[in-house]
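Note sheet for the following structure.
As you look at this complex, bear in mind that one protein chain is not there, while each of the others sits in place.
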Amino acid sequence: MHSRIDIIFTLIILANLLLLSSSRLGTCINVAAIQGLLLAVLTLATRTDEPLIQTSILILSTIVLKSIVFPQLLQRAIRDSETRREMRPYVGYAQSIVVGMVVLALSLWLGSKLPLPNPTISPLALPVALFTILVGLFLIVSRRKAVSQVLGYLVMENGIYVFGVTMVHESTLFVELGVLLDVFVGVFIMGIMIFHISREFDHLDVDRLSTLKD
Amino acid sequence: MSIWLLVHPTLAFLAAPLLPGIINRTKAYFAGRDGQPLLQTYFDLAKLFRKGAVYSRTTTWLFRAGPILSLGAALMAVVLMPLGELPTVWSFQGDFILLVYLLAVGRFFTVMAALDTGSSFEGMGASREMQFSMLAEPVLLVGLAALARGTGCLTLSDIAANISWQAWSQYGEGLILIVVALMAVFLVENARIPIDDPNTHLELTMIHEVMVLDHGGPDLAYILYGSALKLWTLSVLLVNIMIPIHTDLLLLNVVVSLLGVLCWAVVVGVIESTMARLALIRIPQFLVGAGALSVLALILIKK
Partner (left out) sequence: MILVLLLMPILAGMVAFFIKSDKIRRGLLLTTAFLHLGLTTTFWSHRPGPLFDNWLSLDAPGLLFLSITSFLFGVAAVYGVGYLIREESTPGAHSDEGSFFPNTAESVFTGCLLIFLATMTLVPMSQHLGLLWVAIESTTLASAPLIYFHRHHQSLEATWKYLLICSVGIALALLGNFCIAVAASHNADQPTTSLLLSSLVTQAKHLEIPWLKAGFLCLLVGYGTKMGLAPLHTWLPDAHSESPSVVSALLSGALLNCAFLAILRAQQICLAAGLADFGRNLLIGFGLISMVCAAVFILEQADYKRMLAYSSVEHMGILSLGVGLGGGAVFGSMFHAINHSASKAMLFLVAGNLLTVFKSKSVNDVRGALRVVPVSAALWVVGLFAITGFPPFGTFLSEFIILKGALAEGRYGVAVIYLATLAVIFAGMSSIMLKMAQSNTAPVLGSAHGVQRESFWSIAPPAVLGMVVLLLGVHLPTAIDQVLHEAAMTVGGSS
């Protein structure tokens, strides 16, 4: 039982590493989509004690949003703005992986510090969730393109989802759907903003949005 | 029992030059050529041993000692490495660390010999070799450590004996990561595509070959033989993990493992034929990625 779930966790970690190391935005988006799919599988594997309808609604909406709608939106954004690659990120790809490993070690250490609420949870759950959140944050601060930042936000959201789905068993469907809806609208508005940025500025480099400062 | 001790070293010393032949034939097949004879490396070695060597006046004893010392290191590495359940002549706690260092020592002397010539091309090759192996070495070390952690053993022969199908079902995801990471190390250590092209003669893109341009005659033969042995050692390491066969018949195990090594050579040929050489600046990223995988394996495997 554990080892099956651990395989999912391993794949999530690998997806994070791929996100850190790839310069092609298209690939990154696809990897994030696969990560969304992994989350759905994870939900299926961990939420066995809850009503089937509730779980299946959650899984369905996760799949539809995280691995179909968001990737489509972002793919569209990079197609319209003709940004294929993340050029010159603040932190290079090899260095990003090294940072990723440090972050992984950090999350393992943190994960060992906090007591798990119940012993049936895989000891990997907390570190993987933290790792994914931190990778998302790192992507946001280390990349220049607006699309990459949205991607980072999504990855971070995925990490929080991992945390929620593995650690918190009693959360209500209503709230979970509300969260998903908020994320959806958020990404949707960000998508519109990306469209406006590419039209107004002819580029998606967020570091060049720098007229406002003190 | 003692006769078994000598089986693997003997096999390795005899059959190692076969591997480059197999790889080359596979590549030739993919390219639609007939290619060299399978035994071409043997012919080359025989030819080179009959020749004399020419030494530049700027070189010192280091240049002459380099090939012999690196061959010596490779020979010792072969002796350390078990083939499946075959016992090794020499085995002690933590010998996998020595394996890593033997590879490093061999490389060190090759590099010193290259630098000793004073040629700028060789210096360039030496610098690249050191840069990439600096990144590859930790990958190998961490990968082996992960194996040691998974099996709970500290000698190479115990590790090889303890990896079984059961181990694969217990921590298979970790083993896959290790195999992938070690494959990357294999490609770097043996100067294979996509890291380096053993056939290239364009100095600007060469790494390994450029360092041995000034060697000739027996010295070159030592180097060729040494790299064949290295190829063999690392292939055996990978095969030990990928084909953990432990039946009651020792002979069957050995034969299967040997076949595995030969098949692995074919696989390498396929990899080389289907992949393009990486740009030099992308190689560190490739290796760091491999490193990440081995660290991940170390984390995931727990016993």
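Couple of notes before you dig in:
Per-chain numbering from 1; labels A and B assigned in written order.
Methods note: a contact is a pair of C-beta atoms (placed from the backbone, for glycine too) under 8 Å apart; a residue touches a chain by one contact, two chains touch by 3 or more.
Predicted model, so just to flag it, every value in this text is computed and none were measured.
Taking the complete complex into account, the chain left out of view touches A. Touch with the chain omitted from the figure is made, among A:Leu60, A:Met87, A:Val102 or A:Leu209, by A:Leu209. Touching residues on chain A toward the chain that is not drawn are 113-115, 117-118, 133, 137, 140, 146, 149-150, 153, 156-157, 160, 163-164, 167-172, 175, 178-179, 181-182, 185-186, 189-190, 193, 196-197, 200-201, 206, 209-212, 214.
Basically, only the chains that are shown with their structure count from here on.
Annotation: 38 Å between the Cα-based centres of chain A and chain B. The part of chain A that touches chain B in the complex is made up of residues 3, 6-7, 10, 13-14, 17, 21, 92-94, 97-98, 100-101, 104, 108, 124.
Interface of chain B with chain A (complex): residues 170-171, 173, 177, 284-285, 288-289, 291-293, 295-296, 299-300.
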